[in-house]
Every structure is written in structure tokens, then in C-alpha cells.
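The complex appears here minus one protein chain, its other protein chains still in place.
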Amino acid sequence: MNEIGLTHILFLSAILFFIGVYGFLTRRNMVTMLMSIELILNSVNINFVAFNKFLHAGKLDGTFFTIFIITIAAAEAAVAIAIIIHLYRSNKSIDVNDADLMKF
Amino acid sequence: MSNYSIALIPLLPLATFVVLGLFGRKYLSAFAGIIGTISLLISTIISLVTAYQYFFISGKINGIYQPIIALNYSWLQFTPSVSIDMGIMLDPIAMMMIVVVTFVSLMVHIFSLGYMKGEERFATYYAFLSLFTFSMLGLVLSSNIFQIYMFWELVGVSSFLLIGYYFDKPSAVAASKKAFIVTRFADLGFLIGILILAYSAETLDFGTLIARLTDASSPYFVNAAGASFIGISALTWGLVLVFLGGAGKSAMFPFHIWLPDAMEGPTPVSALIHAATMVVAGVFLVARLFPIFAFDAAALTVVTYVGAFSALFAAIIACTQTDIKRVLAYSTMSQIGYMMFSLGVAKHGGEGGLGYMASMFHLFTHAFFKSLLFLGAGAVIHLVHSNEMKDMGGLRKLMPITHITFLIACLAIAGIPPFAGFFSKEEILLAAFHSNKMVFFVALFTSGLTAFYMFRLYFSIFWSKESHVHENGHGEGTLTMKLPLVILAVFAVFAGFFPIASLVTSDGLALETHIDYLFSLTPVALAVAGILLASSLYKSENSKPQSIATTLGGLYTAAHKKFYMDELYMFITHKIIFNLIGKPAAWIDKNIVDGLMNLFADTTAQISDNMKGLQSGKLQQYASYFFVGVLGFMLLFIYLWN
Partner (left out) sequence: MSASIVIFYILAAIILGGGILAVTAKKIFRSAIYLLFSLMGIAGLYFYLNYEFIAAVQIVVYIGGIVVLIIFSIFLTHASGKDMEKPKLMSVIVSAVAAVFACAIVISLINNYSFVATTNTAIEPTVKNIGRQMLSTTEHGFILPFEVVSMLLLAALIGSIVIALKPKTEA
């Protein structure tokens, strides 16, 4: 373990990913669930960058994917927050379990 | 007259049925009667011309009437030799029948113009009438036994529709169902009979069938007569089962129970279907296969005794009924019994064929005077608005034409010379006298009874007490109602002089007949005695009928209750069939078949009820399922796949 390689960064991103998953499954507040999603997206970004750097140095595709994911994440966050605010207005709660109208 | 124009005879009523059935109620309500009548008039003219041509121009070859296949179209080919065809066969009985059917049907169409006027479903009525006429014509013109069966069923359906015409009356609905079920049951026998005959003769065509089964040396005949079931040969079984179908349609004992109830239909329908045409289909069927019947003594014996018993049985019941249409219904049954046993005592060809000729002759004359009786009864009912004798009486002044024509018909059916019934009945009695003395005496007695109950009916309607029916404006009915009565009365008088003997015989050869005046004396005297008895009892209102009824006691009650036949049927169906077969079957159906299905259904519902909890609307639960699922697939594909 004398040099930081691809594997190290992949370990990091994998752990970060599952931290995000854990947060998504346990948090009941919609805003914090959104934060967990941001963590998951970031771990994916780290993967893209790492693959680009260590495996495909001759191309910039990983970079572009990262940029687009960041852009889309921004859009997603904006829409998600709009939805949360709307739900808060109608439900007076941002607990995800209170928004369970879509069921049998 | 080309062969195709013969096809028009049944096809015109069919076209009328289609047009009136589809568009009648909406667009043609006012003209439905006219359309039906005109189309039938054309049919009648064509059939008269066809019959004339057959009888007097083209039918005879070497002095013998030959069956002519006018049209034949191979419809369903099973094997190169066996196919179901659609064809038209012309022979003397078919010719006679098409004339009778179209003519009586035309009279009924005309009569109905007045009788059914103002009915809401006027067009439907004519559509059904046309359907019936089509089916009946198809039946008599059929060239093979399967085609006859199809038209046989069509006739049954149209009869069902017409009996149940007043479908808002529960009794009419019950009667139509009864008629349908009873005749269907009998038709099952017919179908099995057809299969037996067709299986042994390997053909369905009448001509070939008759040729093969009446040739004692042909392999087909040997096969059919050799194979036996419970000691009776296959041929006899086949014929008896075919006769069973005929007995069902012709209301022979014990399948007669539907006929009196069928009087729930409109009266002109009773005149057409349940007096003149459909009910004689059974007689026609036996006559059609007569050469084979004549070859098989056992089957013919069955025909004889069923016919004779029905004739007597129905005549006795008819004496006690008070509903005028029911009296006529039992009278019809009795007369058809006559035709049946007359066929039964006949032999094929020569002098022995007298019974066959007599039966056809009686069928011919009976059609006229019986439809006349029904139409007359219809006119009476139209005026009185009741079927019961007690509501009538003294109508002779109110309805002179109906009175006279009804009297003619009664004289005709009673067998008083020179009316039509006399001639045909004499022939039947003569045929019976020559071959079976017992049947002859039954027939003789029945003939006296016939005169008695017909004149009981006549006196009760037109004499008896003073009329209390008020003139209600329409009097005797319209011209269209009187005209058919008069025309039919003319035929009831003169049909007896029609030379049936030289035209319609068992072997196509003319038959010499001679009226034996000495022999005729007995039946005529009996008939006159019957009339006098009826006149003394019913001509004026008195208490004699009542006291006689009381004297006869149980016998009278039994006859009045139709010898409890309906109750017997009810007992058999309800107590025995329903309880012993129906109930257990229903139990199995309800508990085991349904239970199994319900178990499946309930289990499915239970499972889905439990499963729907999965769809909780809670996002994180979904996410967990998704996550676990992805994890599972990951394990499956990465570690377990190879």
C-alpha cells in the first residue's frame, strides 16, 4: 500500500455509496433523504473521475459524465425541493411516511 | 314452371320473415300484414301451379307418380357417399302438403289482418307467421331425412315463438316452454332414430334410404334387421324412435300434454300451427317413411295403437272441457290419432294401401274444417273476450256468418255426408275394418264421441241461453275475418269430392274407392245420435249436463282433469327426477364444483389481500425492497450463476 491507486478510490466511493443508501433507507425526513441521494451521486462521480484518470487517460468522457451528472443533480435537487415545499404546504409535514396516498 | 321457382315457395316467406323481423316494428308496422299476405299469396299461387303441373302434367311416368328431385345442393360432405344435402323433392304427399300449408296459412294471414289489428307487435307476429310458413314448407319439401330434421326444429322454434307471443302473460310463457321442452324431448328420439336409420342405410336421402331398407336382400337391410338391442332389431328401434319424434310434434299420447296449453297463443296461430299444419308433421313423417314402416310390422303396430289410443283418449277429454279452444285442441289430437292409426293399418301398395290414402285424405280435409273451427272460435273470442263456454251462448244472431260456417265445420268433422269429413273418415273406418277389428270399434266409438263434443261446443256457443254479450261496435269482425271463414267453409263442404284417391297413394298408382253405403250407415247413425244427444243436453239451458256429470262422478272428474296427465308428469319430473337426480346433481354442482371454484377464488383473493400490504405507499419500504432485490440479483448473477 505504498501508492494510491484506482482500488483505493473505488473503495472510498463504494463506502460513500452505501452510506448514502443507509441514509436513504433510515432517514424519515425528506430533506435528509435528498442529502443521501446527493451522497450517492457524488460517489458515482468519484468513480467516473477515477476511471477516467486511471484507465482511460486518453479520453475525457468520464469528465463529461461527471459534469453532466452534476448538472442533472442540480436540476433534480431544485425539483425535489419544490416538491418537498409543496408537500409541506399540503401535509404540514415533510415526513416521508406521511406522504403515502399512492397505495392500494 | 322451372325448378327454381319451386324454391320460391318456401323462400318468399323466409324473405318476408327477414324483412319484417329486421325492419317491421320500426318502419313497416302499418303494412306488415299486407306485405306478409301478398308474399304468401304469391307463394300459394306458385304452389298451386306446381301441384297442378305435378299431378296432371309431369308427375306421372307409366301411370305411376314418381318422386322428382327438383333441386339438390350438396351442403355438408362427410364422405364421398354420405353428405347432408339441401334439396327439394316433389311427390304426391309433398304436393298435397304445400297446397294445404300455403292455403291455410294464407287464410290465417288474411284472418289475422282483422283479428290482430291494433296489436303492438303486429309486425313481429307476421314475421313469426312467415318464419313458421317457411319452415313448414321446407319440411314438406325436404329431400333427405336430415333436412327434414332441421326444418322440424325450425317449426318447433316458430311454434314456441308464437305460443309465447303474449310473453307478458305467465301462462303463455309457461305454455311455450312446455311445448318446446316436450317436443324437444321427443325430437331427441327422432334424432337418434335418424342416426340409426342413416347408419344402417349409409345414406340420408329419402329415395335411397327407402330403396335400401325395403329390399330384403340388400346388405343394408340385412344389417339393420339383424342387429338387435333388447331383442328388437335396429330397424324397428330406428323407426319407433323416428315415430317418437312424430308423436311429439303431433301430440300423440303420451306427448300430448303440450297441445292444450299451446292454445295460449293467438287463435289464428292455433288454427294454422296447432290444427292444420305443424301437428300433422308427425303424420307426414310417418307417411314419408311409410314404405319402410310397412316393411316392419312391429313399428307399424306401435303407430296403430298409439294413434287409436290417442284418438279415444282425447275425444273423452274433449267432452268435458269448458275452454272452447281446449275442446278444439283435444279434437285435433283425436283426429290426428285417426290419421296415425289409419297409417298403421295400411300396407304398402294396392288395396292394402287404402289406410295410407285415407290418412292423407283425412289430413287434407281436416286441415280445412279444423282451421275453420279455430278461426270461427277466434271470431267468437274476438267478440266475447273470453275462452269459456259459460260466457257464450246465443251468439247465432250476433254473428250469422260465423254461425253458419262453424256449423258446416262441425258437420264436417262429425262425418255427416256430404261434408268433407264424411268421405275421409269413411275411408279410414273402412281401412281399419279390413285389418284390425278392435281399432275399428275404437274408431267408431270415437267418431260418435266426436259428433257429441263438437255439437256440445256448437250449441254452447250459439244456442243455449240468450246472449248477454252487448254489441260492442265491431260486431262479427272485419271483412278480412269473414272472408277466410267463407272460403274455408266452401272447402269444408267440397274438399271431400277431391279425387285424392287417384292422386295420393302409397305406391303412386291410382286407387279405386267406392262408397259402401251400407257400411257408412253405422258411423253416420252414431254421429247423428251424438248430435241429437248434444242438442238435447245443450241446445237450451238446463240442468241435465250437470246431473249427468254428477252421475258419472269420478270418471267425469278424471276426464275433466285430463286424466291427471299433467299431474303425472309433474309427479315424475318434480318428485322423481328433481329429487332423485336433480337435487343430488345440484348438490354436487353447488358444493363440489362451485366449492372448488370458490376455494380457488377465495384463496386467490386471500393471497392478494395479503399481498396488497406490500403496496403501502411508503417510499422507504419500496426502496428497501428494491435494494434487497438488487442485492439478490447481484448475488445470483455474480456468485451463483456459474
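Letters A and B name the chains as they come in the text, with residue numbers starting at 1 for each one.
The working rule: contacts are C-beta pairs under 8 Å (C-beta built on N, C-alpha and C of every residue); 3 or more make two chains touch, one makes a residue touch a chain.
The shown structure was predicted, so the numbers you read here are calculated from the model rather than taken from an experiment.
Enquirer: Just checking the interface: what residues of subunit B touch the absent partner chain?
Expert: 620, 624, 627-628, 631, 634-635, 638
Enquirer: Given the full complex, what residues of subunit A touch the hidden partner chain?
Expert: With respect to the unshown chain, the touching residues of subunit A are 1-4, 6-12, 14-23, 25-29, 31-32, 34-36, 38-39, 42, 45-46, 49-50, 52-60, 63-64, 66-68, 70-79, 81-86, 88-89, 94-95.
Please note the rule applied: only the chains that are shown with their structure count from here on.
Enquirer: Centre to centre, by mean C-alpha position, how many angstrom separate subunit A and subunit B?
Expert: 87
Enquirer: So in the complex, which bits of subunit B are touching subunit A?
Expert: Per the stated touch rule, the residues are 612-613, 615-620, 623-624, 627.
Enquirer: Where on subunit A is subunit B touching in the complex?
Expert: 21, 24-26, 28, 96-97, 99-104
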